[in-house]
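Of the protein chains in this complex, all but one are displayed in their positions.
Moving on, here comes chain A:
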Amino acid sequence: MDTIEVSNLNRQFLFRQSHVGQSKAKVARDAVLRFRPHISITPYHANVKDSNFNVNFFKQFNVVLNGLDNLDARRHVNRLCLAAEVPLVESGTTGFLGQVTVHVKGKTECYECQPKPAPKTYPVCTITSTPSKFVHCIVWAKDLLFAKLFGDKNQENDLNVRSNDSCSSSENKNNVFERSDDEDWEQYGRRIYDHVFGYNIELALSDEETWKNRTKPRPMYSRDVLPDKMTQQNGNADKTDDLSPASAMASLGLKNPQDIWCLMENTRVFLEALKLFFTSRKKEIGNLSIAGNIVHAVATTNAIVAGLIVIEAIKVLKKDGCYRMTYCLEHPSKKMLLMPVEPFEPNKSCCVCSQTPLSLEINTHRSKLRDFVEKIVKAKLGMNSPLIMCGLALLYEVGDDLEKDMIENYTANLEKVLSELPSPVTGGTMLTVEDLQQEFTCNIYIKHREEFDEEKEPDEMVLSGWTQAPPEKKDDKTSNGNGASTSKKDIEVKEISDGTASPGKKRKLPEFSEGCTLDQSNDADETMNHKKIQKLDDDDDDLVMLDHWGKDTSKKQRSQ
């Protein structure tokens, strides 16, 4: 359902400048037909999670090739392919890294057999009161302030939660974010700015105890950062024309998105963006979403991975069983730039393809059904339209054809703690969770637990039997889910799932003295010049097989 953007054009070569804004699916189809007119191509400008792309839809195909950019959609398609028994070729790239994997039901692991770590969650009190990492600020901005300003006004928001907020009047706080009809936009913006960066900080400082061993924050007011009024005009006076997208950067004359803004520029962007959001006539504002991760990408890696995808797809169509998972390495290993690996057998503990049951530790007197649905069923289990049953009782479901009284019933259930549901859920209960579209069923055995560690278990729910990802070795500088790290001997291979690769690593280029042109370079491997003779696999058909689950034995075996 994506549309074409300018930043796509450096590698998505089926698209041209004139196509910006149009449907990717449709334009891609037209472009391909130009050099291969006799292929039948049907474009769907839609979300792959739509209910019409059900198991019967997938059954039409001999093979599915994924080119998705987020984990959720990949899991969804994985389940549909399993249900439809259609082989799936998955892939991903970031910068110079990439991989292609093949998933055939019953023969190989499914896409979810190897865990992909879920995004880390942070305790609310850390985010609101004592942020110490860069990522905390991002989470604060995205999940709290942004949601408060542009999101559902009825949604609970912890923005004003302070460690000792007991005496403040919540009504007052909410009024800060409400703008009166004729209030000047800049004034409104400054008021919010002063509240969250000034007043709230002063409030936080009032508790001496918190700052005994921490660096004290500094309250900031817009009058100090930006003393002069930005614009004399009020409201809608300087609208951009309908054809260009509303952009604070553009209207402030900030040209280079790679520049790092100073405090004053940040403030100006904030105020301007706020104003533009509310005054713009652009229809797309209705579908407001936070920009996703920006994935760095080049045409060459995509070309290599695309070629590999086709090779695997041909094997699938020829029913040649010799599938390979192929990883593009950043640095050559054993003289190889591409590492092919034989796929593993399905993981017997995979709750998706092996249908193993799970268990959940939760405080059944404190946690609500809503928490279970949002954090476990949707987030962790990746279900789209879940159905939750306790024995024969239907506790919750999502659907288009539900009757009004059922909807009311479910809405009420969401707000109840588990032990108080019409069919009480307590320690020892077995819940069945299903997504009919994905044809995915999961049984979850409930274990009651009283206390949880605030830092390590901020959601107060612990799911087990769930194939846990190995602990992240790197310092988590990013807040987002990355690929699973599968160690294969001494090579670390990061599988790319939502398109993000290892956190924030800016490539360091070796400094060249004159003349080097095509600088698409890796860091030169230190030992390359002095490399001793390394034993290459003799036979081109050698396989490198790795034992299951990270045991570091590798056998070399000639293929038949």
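To be clear about the criterion, contacts are C-beta pairs under 8 Å (C-beta built on N, C-alpha and C of every residue); 3 or more make two chains touch, one makes a residue touch a chain; residues count from 1.
As a convention for this text, contacts and distances are computed from a predicted model.
Chemist: According to its UniProt entry, is the unseen chain "NADH dehydrogenase [ubiquinone] 1 alpha subcomplex subunit 12", "Cytochrome b-c1 complex subunit 7", "THIF-type NAD/FAD binding fold domain-containing protein" or "Insulin-induced gene protein"?
Modeler: From the choices "NADH dehydrogenase [ubiquinone] 1 alpha subcomplex subunit 12", "Cytochrome b-c1 complex subunit 7", "THIF-type NAD/FAD binding fold domain-containing protein" or "Insulin-induced gene protein", the unshown chain carries the UniProt name "THIF-type NAD/FAD binding fold domain-containing protein".
Chemist: Looking at the full complex, which residue from A:Val48, A:Met336 or A:Met406 touches the chain that isn't shown here?
Modeler: A:Met336
Chemist: Give the residue, chosen from A:Val298, A:Ala379 or A:Val462, that touches the chain omitted from the document.
Modeler: Only one of A:Val298, A:Ala379 or A:Val462 touches the chain omitted from view, namely A:Val298.
Chemist: Can you say which of A:Gly307, A:Pro357 or A:Pro422 touches the chain missing from this structure?
Modeler: For the chain that is not drawn, the touching residue is A:Gly307.
Chemist: For chain A, which residues lie in contact with the unshown chain of the complex?
Modeler: Considering the whole complex, chain A reaches the absent chain at 6-7, 9-11, 13, 16-17, 34-37, 95-96, 255-258, 294-304, 306-311, 314-315, 320, 322, 324, 326, 332, 335-340, 506-513, 515-526, 528-529, 531, 533-538, 540-541, 543, 559.
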